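Quick one: the structure is below, questions incoming.
One protein chain omitted, others in place.
Take a look at chain A:
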Amino acid sequence: MIEAVGLTKRYGDKTAVYNLSFQVRPGAVTGFLGPNGSGKSTTMRMILGLDNPTAGHVTIGGHPYRKLPNAARHVGALLDAKAVHGGRAARNHLLSLAQLSGIPARRVDEVLGVVGLQDVAKRRSKGFSLGMGQRLGIAAALLGDPQVLLFDEPVNGLDPEGIHWVRNLMKALAAEGRTVFVSSHLMSEMALTADHLIVIGRGQLLADMSVTEFISANSADFARVRTPDSEPQLREKLTGALTEAGGHVLPEQDGALRVTGLPLPRISDIAHGSDVRLWELSPHQASLEEAYMRMTQGAVDYRSTADQKAGLQQPLPPGAQPPMPVPGQGQPGWYAPPPPQQGGQPFAAAQGAPGHAPAGPYGAPAAPGAPPANPYAAQQPPRPSGPAAPAPAPPAASPAPLPASAPVTNPTKPEDAR
């Protein structure tokens, strides 16, 4: 059981972690998510007593880490795969740690076998690949057979077999009644591994809830509806009918419609009732990744922009089209649609009240009777005569990828000059 209360860490005038309170319970894998620089590693270092909090405190099993008798037998941690002396052989590295905690030396060979490094035990860890380094770090964490385990990005650099192994390892450790706290950026991994999530952004708590709650609260499931391309008026007609029925319709880039707030059979009935043929009617489940992107979009510190190569590009030969940009590159806001209840305010409520109980600031999952307000209305003024505005991607950030005949936007134009 890890318990943080009002944890705050400042480095000079930069606040890395602010007033963070959470509990990590035994018997479950708790995922620790947040964008780069959001304070995950700082929090982990404070849990392990490496950094002293500026305010607040964090305890493991009721004791601050540095007060634990034989801490390594109680808590195992993988903070950084490269936190080893590269000149020391893997086995000697683990042996020195085992001796420090009074762990019998045969346990070293045991964990080397567990992580699959027995054949390179005598080799210096300098020559290890990132994945081998991760395995060595996991071996060090498992060495004391501890009750609480912390892993910072454990699957970085691991091969698919290794990722699979780590996934099962985490689950098995939790099933034995241990506390497992894992940070990761791989959402697909987290969706498979974690039972519970703690999400932070800019050092503050954004969410503390189960994975299923998190997904339903932060991203709506939707239905994709496609009408015949040849008859655009059908789409307009269907949009009107669906909106009238309480649905919430967003056009997609390729001309399909994204409908939330109506069950699939109802959409089909409405289409039939208004005499519109459908080419596609498919359910789409929101993923953890979409939900995560949705929630943390406001808390991302390091965001890529399009590579403009301003002034370096050869003028395009006459008649040539600029290359189509890959969706998502350098354009903020391409992630999943917001849950209808929130009206495009991703986590305003959560940030106002950090440390809230799971069900608190978020409404029930995608209920049918959602307010019809367009969540993008506030962010994106409707374009005057845009033929099928590229919907989930906001303003004309980059050369519009859709209709190929659209006026060619100068790719070297800075994004600000939209």
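Just so it is clear, a contact is a pair of C-beta atoms (placed from the backbone, for glycine too) under 8 Å apart; a residue touches a chain by one contact, two chains touch by 3 or more; residues count from 1.
The rule is short, and it goes like this: contacts and distances are computed from a predicted model.
You can't see one chain of this complex, but its UniProt record names it "ABC transporter", from the set "VWFA domain-containing protein", "TonB-linked outer membrane protein, SusC/RagA family", "Sugar transport system permease protein" or "ABC transporter". Contact with the undisplayed chain is limited, among A:G6, A:P26 or A:G56, to A:P26. Only one residue in the set A:T30, A:T43, A:Q147 or A:S219 touches the chain that does not appear here, and it is A:Q147. On the side of chain A, the interface with the absent chain consists of residues 1, 25-27, 45, 48-52, 61-62, 65-66, 68-73, 75, 77, 79-80, 82-89, 92-93, 95-97, 99-104, 107, 110-111, 114, 140, 142, 144-147, 169, 172-173, 176-178, using the contact rule stated above.
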